[in-house]
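Presented below is the structure to which this report refers.
With one protein chain held back, the other chains of the complex are shown just where they sit.
Coming up: chain A.
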Amino acid sequence: MHTIKSSSGSTSKASRNKTKLKTVKLDASSEPPNKKLRTSAKPPVFDLIGSVPQPRPQESPVSSQQPSLLQPQIQRKDVKGKGKPPVDRDDDRLWVDKHEPTIEADLAVHKRKVEDVRRWLSEAFEGGPAGKLRKYRRILVLTGPAGTAKTTTLRVLAREMGFEIVEWRNSMSERGPSTLIDDFGDDSWMGTEALFDKFQAFLTRASSCYNIFATSSAIVSMQPQSHSQSKFLSQSSTPSLPSTSSSRPSNRHLILLEDLPNILHLPTQARFHDALQSLCSSSESGPPVVIIISDSGLRGENAYNDDAWDGAGGARWSKKETIDIRSLLGADLSTSPYVTRIAFNPIAPTLMNKALQAMLTKHFASTSGKPPAKDVVEMIVESSNGDIRSAVMALEFACVVTLTKGGGKGKTRRNVAGSARAVLEAVTRREQSLVLFHLMGKILYNKRKGDPPATHLSARDAAKERELDETLLDPSPLPNWLSEHDRKTSRVCLETIASDSPIDSSLLGLYIHENYTMFCTDVDQCDGVCEGLSWVDCVGGNLPSTTPHAFPTLALSTLHALPTPVPRKGQKVCKPSWFDVRNKEQDALEGVGDVVTWLGQGGASDERAPGRWTHANVALELGGWLRAVDRTGIAQLQLPRTHRLFSSLPWCAGGVGGNVLGEDENGEADEVDGEGDIRVLGALRDQKEGKGWWLESDDIEEAE
């Protein structure tokens, strides 16, 4: 996503050579002069965006002398430089950077999403149709998996709508390996201010500053860093926004928080919440804040701490360790009207395909060489799981490979396909590629060799299945006395799902447990599944993450027990209600605790006699008495209200508890936490929201 604008940059003139230096200058502007010189003279820490061949030294003095004015100019040159066809040295930049979309039409994001963001932004700047929305458009949170063009969308819109992005970067990131030694001078300077103080200062200044260059570059320089991304800090080079004009409304910039402070550190998190909260509640409306969160993949087994037990009564889970919207914004803020959340989905294959093709056309229009075959592109799209950044990377790689191996392969494309697939898979294969929904489908539908294809499958998929069947070996026949265990070979590759699973065994167990009954036709099959769950849980014991065998065992025992083929009757995979129940239990347990304390303090007798009642006794035996007291309504007994959580247990007539069956898979009225103690689930929900992406109807429309 951190790519570089291409040709649409409208300003012209000037050496593209300066492109890379901008960040250095940003640095310099806030630092003492001697420092400046040093920083700019040494090779800055550029990431991959190859700054290597650039004639740096002659530039740096200039920059140090007139930092604030120079920057926008360079910005302009920047745009121009990137815009040029790739004949020149910029060619060695990655495609991801080179072909970053600059206009909305180039974006592979679904139009509606872009529209959402655009509407929010215009409401934030202009206040919407009624002009009153501005007050509530304070924080926009963009979430979504990596590589779904969250940042790019924002940048494109910034360019189009003509506002400026002021971005916070943690200055720690400056210390790339190459600057470790040189940076000692920095230490004294940086040490004077804690990182978070700087962040706060940044927020204050950024929200009160105006669009004059001196100020904005001052803000920009708040973040001494040398990431290439900062080249987007000032987008004012777009003609719509004359850079030096102070007549523009002061609100035409927004604050982008992508590189967040370390919010896993609890005090920092609290301060972060406070800072955002005050930002929202302040009466004068500063610029809107956009926060971008990439969903970090949650790879099961280490998601638990080893001590995260959830035993019967007092379940205590450890603190959240993933960043998501809840931990980031805090419970109350994330539900407040000031915060809008727009979730980006993985990029739909059709859209991505189109975007990649467009990119190829553009690229090969100016360079010699052959674009890769269509099926290669398709393969890349397929394997990228909606991550366009990785897809572009893979595409570039694919072109390189074909080029270096000579033209021969390019001609006989068909033959290439096989080997190319292998290579590409090796390169682009991503660890977390199995969506939870798929995983559950794979296990619960229990497809085996020779199953008739499901009715909804296309002919192509059916053929694929047959192909797969051919590769499967039949198991050696079982002796007579084991004949009841005879099954056909499973189409599910256990190793693959175990390694690709987005969830760990304990969560898998819960999902299986919640859903298996719908897929069974008989109690005996249920028995098999349940027995497996019970056994794994018992062997795993209190430390759910310790045994590496849990996952395969669970999957296998389930596969073994389910009928083949599973009859399809529109089953829906539900989320486990276990967490819900546990929360309720937790609450009830608190109620019990309240009653125990109340009894101990002499609530129901003349003397204080703590310790006579245990929790279990209260829960089991006191219910009737408590209800009798409630009925007779004796006022002088100040019974804790919470006792109702456990004391009465009516048999509900319906038979089935509502939250078990009624819940459909995308159910937004979701259990989840609030307390932040169910870390796994919180992350999961986000995953599930995105899980239907390849089936979305609007995506299919796009396919034309």
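The working rule: a contact is a pair of C-beta atoms (placed from the backbone, for glycine too) under 8 Å apart; a residue touches a chain by one contact, two chains touch by 3 or more; residues count from 1.
Please note the rule applied: contacts and distances are computed from a predicted model.
Missing from the rendering is one chain, named in UniProt as "Replication factor C subunit 5" (options: "RAB22A, member RAS oncogene family", "Tetratricopeptide repeat protein 8", "Replication factor C subunit 5" or "CENP-T/Histone H4 histone fold domain-containing protein").
Contact with the chain that does not appear here is found for just one residue of A:Leu329, A:Met440 or A:Leu622, A:Leu622.
Residues of chain A in touch with the missing chain: 305-307, 309-314, 316, 318, 506, 509-510, 513, 517-518, 520-527, 530-531, 533-535, 537-542, 544, 577-578, 581, 584-585, 588-589, 591-592, 599-600, 604-612, 614-617, 619-625, 627-629, 631-632, 634, 636-637, 645-652, 655-657, 660-661.
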